[in-house]
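After the structure tokens below, expect a handful of questions from me.
Omission of a single protein chain aside, the complex is shown with its protein chains in their original locations.
In order of appearance the chains are A, B and C, and numbering begins at 1 in each one.
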Amino acid sequence: MPRKVQVQTKINGEDVEFLCEPRQSLLEALRDIVGLTGAKEGCNDGNCGACTVLFDGRIVTSCLVLAVEAEGKQITTIEGVAMGNELHPIQQCFLEGAALQCGICTPGIIVAAKALLDQDTNPSEEKIRLWLANNLCRCTGYDKIVRSVQAAAGRMQEAR
Amino acid sequence: MSTQNYEPNMVLSTTEFDVIGTRPVRHDGADKVTGRALYGADIELAGLIHGAILRSPHAHARIKSIDTSKAEAHPAVKAVVTSADLPDAGDEIIDLGEGATPLKYLRGNVLASGKVLYKGHAIAAVAANSLHDAQEALKLIKIEYEVLPPTLTAPDAMRDGAPILHEGLKTTELGKPTDKVSNVASHFQHVKGDIAAGFAEADLVIEREFNTATVHQGYIEPHNTTVLWNNDGRVQVWCSSQGAFAIRDTTAAILEVPVSQVKVTPMEIGGGFGGKIPVYLEPVAAVLSKKSGHPVKIVMSRADEFEATGPTPGSCIRVKIGVKNDGKMVAAQAWMAYEAGAYPGAMIVPGSMCVFAAYDIENIVIDGFDVVVNKPSTAAYRAPGATNAAFATESIVDEIAEKLGIDPLDLRLRNAATKGTRRADGPKYPRIGCVELLEAMKNHPHYNAPLEGPNRGRGVAIGFWFNAGLPSSCSMSVNADGTVMLIEGSPDIGGTRTSIAMQAAEVLGIAAEDVRPTVADTDSVGFTAVTGGSRVTFATGIAAIKAARDLRDQMIQRVARIWDVKSEDVEFEKGVFMSSNGTKNSISFKDLAKQLTSTGGPIVGRAAINPPGVGGSFSGNIADVEVDPETGKVTILRFTAFQDAGKAIHPSYVEGQMQGGSVQGIGWALNEEYFMNPEGKMMNSSLLDYRMPTSLDLPMIDTVIIEVPNPGHPYGVRGVGEANIVPPPAALANAIYHAVGVRMDRLPMNPVAVMEAIWKKEGVPA
Amino acid sequence: MPTVFIPGSMRELSAGQAEIEVRGSTVREIISELDRSHPGIKDWLVEDNRLKPNISVAVDGVVSPVGLLQDVAEDSEVHFVAAIAGGRS
Partner (left out) sequence: MQWFDYARPRTLDEAAKLLAEHGDRARILAGGTDILVQLRAGARAAEMVIDVKDIPELNEIHWDGSTGLTLGAAVPCYRIYGNADIKQHYAGIIDVASLIGGTQIQGRASLGGNLCNSAPSADAIPLMIVLGATCRIVGPSGERTVAVEDFCTAPGKNILQAAELLVSIHFPAPKPNSGAHYMRFIPRNEMDIAVAGAGVSVVLENGNFASARVALASVAPTPLFVKEAGEALAGQPVNDESIARAAAIAKNAAKPIDDMRGTVRYRKHLCEVLTRRALQVAVQRAKGSN
């Protein structure tokens, strides 16, 4: 029987060590081993974006990353987006803007939107739509998602 | 296109309330934006093991033998099951409040016995320590098949000599059983007036055939379940579904245990749209749990979702409409064959009832056919059956308008159904909002905005859906801090906890935030039908209103006792109890809440209902498109959705339903389809190749909420979940016609199809 | 008297009549009354003392959630229609 592999990584700012099989994805490790179930599995082949996490500062679909690749990396999941007890402006704007219905795509979209607003403080509608094209939402038609990301950008600029 | 000098989201409100019509943050919001909300697949239990299902590689085959011995011998495997592990269903018919279904069909779909009827049909299942091990063990199960030819479309399955799916299926012809073995489960008819006389009177008759592909609901969360068959014989289920009681009752029926032995805990659900009403996994996980002694979790893959859950029927529809030169429709005829998939029960009944539902036509004949084919057994999908039908009718209505030189909305207004219009299936309409909808469309800035540039066109279409009532239960208790706990049984797919709580808050004169809704398990709340039929805000809303009134009345009695007055002399308004007999007593809801324990004990309100008074909903679209005449690709430039909500409880979530339904309709119209090879294998069973719209494929979806109150609901609610998906394919087909001059008669209208239509029109040889 | 509308598939039981006026104050009474004048109609509609699962009754355009127990007024229209299966989003 081949051996499991020990992985040392940093998740949401905390040092984390876990034991995994090489065939397990980062998504599986986060959900089933580490217990962070915020990232969701919608397709397991990189097309829905529900498992989006930040991987060394870039968004990836964690179903297409092996857990063993997390060695030495910095990972941010939806559980690490809020600032302590205070919601991130994107989270707050999603609530006020009714940008979620069933909510299953929401963690991936908020993580992706955060990565966008971290690098572009005032993205156009077109830029938001392009950036989020790998995040499928079947409930909202995207309208309120795009508007809420725009609203969050505005609120974050005001706060600066 | 969107230089906006208008409101993108309008509410044409007719009545004002304190809480209803406002836009509070949803009660489950914080959990859902932080990743804390627990969906079905998120559950973890001590000793949990994982199940995987072996599925047929063939669309139609006889199972000659199944050998599971090698899988059973695998060291990580804890249990293996086949259909032999389920009780024999016999000929029992069960009624789950959804129409009757023979139990053997439900059971046969859960685990095949004898024959497999579609690629992806479940045959056996394995539970093992890890999902990877379970999947590897499936490869050790050996099955011998006798492969049979498949039949994949309704017209093909109806022909003489077509492969027969069910040797025991005999056609029901106009309500009567016959001895004819065929793939047509039933043929029925709606007749109104004298069709021949109607067409004889017509100045213009247009008849066309339309075909629509099988499409999927496409919710992002796959089906999942976790089941523990406990040592005391109780079966505990945790799953995402549209109705915990529907899952309980179906699972109990298939397992042949009393319903009280099954407890279903509804987890958060990641979209359903009708697809999460049927049971697929629970009985399998249950018998795996019984055999292994462990709780068993099964989660579908995305390919399983496409190949083995219930999509919506593909269809073949012929519609013929006759009109007078002044635009008055005098006769309409429809021939509609819907693909049920592997087992009878296509959404042909509602489809047939919706095909001419928007219009007041004197003479109508509708023939409906429920046809089995070698595709997955179909399920509901948002206004099931109506979208296919409206694509046909609304395309022809547009053609009539063009030929008669009448504005397409004026033509619809000329014929619009209204209160008292007799439908083809018999009953007369109660108060409906078809005329108000059409007038709102006509008056909207979008309809009157110029659309310039080559290859651009504007299309309109409307649609109808009945909505549903069905049972709901609710109980409420008062906390000492003046808040109220509300227990209900409708899984919340799109913010209904809040729309229900808001109605209770309105009755009690307190803030929406002061009502705390909980969706309870089947042991903890009275029977509640599925979240579907756009019924939750209507029916569970009425249950909450009645429970709140019960609470209020009990509090009035308490106040009367405290003040020593008659309860008839206590009035309640905007959260304050007042005596009306001359004395000047008054106390707020919150202050009274503090005193309940010391003045007679806690108060609980309750209601359990099965409400009449369902109000149907009309919806409409104005769509502007541009077609690339060299590639056939359609770009949506502007899209406005209109819908009669009756009353919008939480307008943001009503808009969300309209926008989401519109975009599902757009996907259905332009790109989504089950692309089957001749052997019946779906070739595009991934979210890469089954092309649902991405954010980059769409403009903003503007909305107009029309409010024609439903007299059957205390605040006028109709229900808004479904009618919005009905008009988009027809609206886009009509827009494509006005852009490049081709009438599309097939869904999806993907680039290949549009290009071929353009070539045909231009006479380009193949 | 309430008016009952007979669907096409049942008209051989009603001697071809499309509309029949029948005495009764509930759907159950109306069906019993109909069955007296047109035997067979009750078997067509009712099973185990309830409407068959594939049939709904609409009184004055509103599908009744209580079936045979539904009250009917003097001027009501009664329709027997196919039950809508599914219908869920």
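As a convention for this text, contacts are C-beta pairs under 8 Å (C-beta built on N, C-alpha and C of every residue); 3 or more make two chains touch, one makes a residue touch a chain.
Keep in mind that this is a model prediction, so the values were computed, not measured.
S.K.: For the unseen chain, which displayed partners does it touch in the full complex?
M.R.: A, B
S.K.: One chain isn't shown here. Among B:Ser13, B:Gln135, B:Gln554 or B:Asn610, which residue touches it?
M.R.: Final answer for the missing-chain contact: B:Gln135.
S.K.: Per the definition of touch given earlier, which of B:Arg36, B:Arg208, B:Lys633 or B:Arg743 contacts the omitted chain?
M.R.: B:Lys633
S.K.: For chain A, which positions touch the chain that isn't shown here?
M.R.: Residues 2, 5, 21-23, 25, 44-47, 49, 52, 55, 58-61, 63-66, 68-69, 71, 112, 115, 130-135 of chain A touch the chain absent from view.
S.K.: In the full complex, which bits of chain B touch the chain not displayed? Write them out.
M.R.: Residue positions of chain B that touch the missing chain: 132, 135-136, 630-633, 670-671, 675, 683-684, 688-689, 691, 693-694, 696-697, 750-752, 755-756, 766.
The definition used in the following text is that only the chains that are shown with their structure count from here on.
S.K.: If every chain is a node and every touching pair an edge, decide which shape results: line, ring, star, complete or other.
M.R.: Here the contact pattern is a line, an open path with two ends.
S.K.: Comparing B-C against A-B, which pair counts more contacting C-beta pairs?
M.R.: A-B
S.K.: Starting from the Cα centroid of chain A, hunt down the chain whose centroid lies farthest away.
M.R.: Looking at centroid distances, C is the chain farthest away.
S.K.: Can you work out the whole-Å distance between the CA centroids of chain A and chain C?
M.R.: Chain A and chain C have C-alpha centres separated by 56 Å.
S.K.: Express in whole angstrom the distance between the two chain centres, defined as the mean CA positions of chain B and chain C.
M.R.: Those two chain centres are 28 Å apart.
S.K.: In chain B, which residues are in touch with two or more of the other chains?
M.R.: 272-273
S.K.: Can you tell me which residues of chain A touch two or more of the remaining chains?
M.R.: none
S.K.: Which chain B residues qualify as touching chain C in the complex?
M.R.: Residues 93, 95, 98-100, 174-176, 188-191, 242, 272-274, 277, 345, 347, 349-350, 353, 379-384, 425-430, 465-466, 468-471, 530-534, 610-614, 661, 712, 721-722, 725 of chain B touch chain C in their complex.
S.K.: Can you list the chain B residues touching chain A in their complex?
M.R.: Contact set of chain B toward chain A: 23, 25-26, 28-30, 32-39, 41-42, 44, 132, 217-222, 268-273, 299, 301-302, 493-495, 650, 652-653, 655-657, 659-660, 662-664, 686-688, 692-696, 698, 700-701.
S.K.: Tell me, which parts of chain C touch chain B in their complex?
M.R.: Of all residues in chain C, those touching chain B are 5, 7-10, 44, 52-54, 58, 60-66, 77, 79-89.
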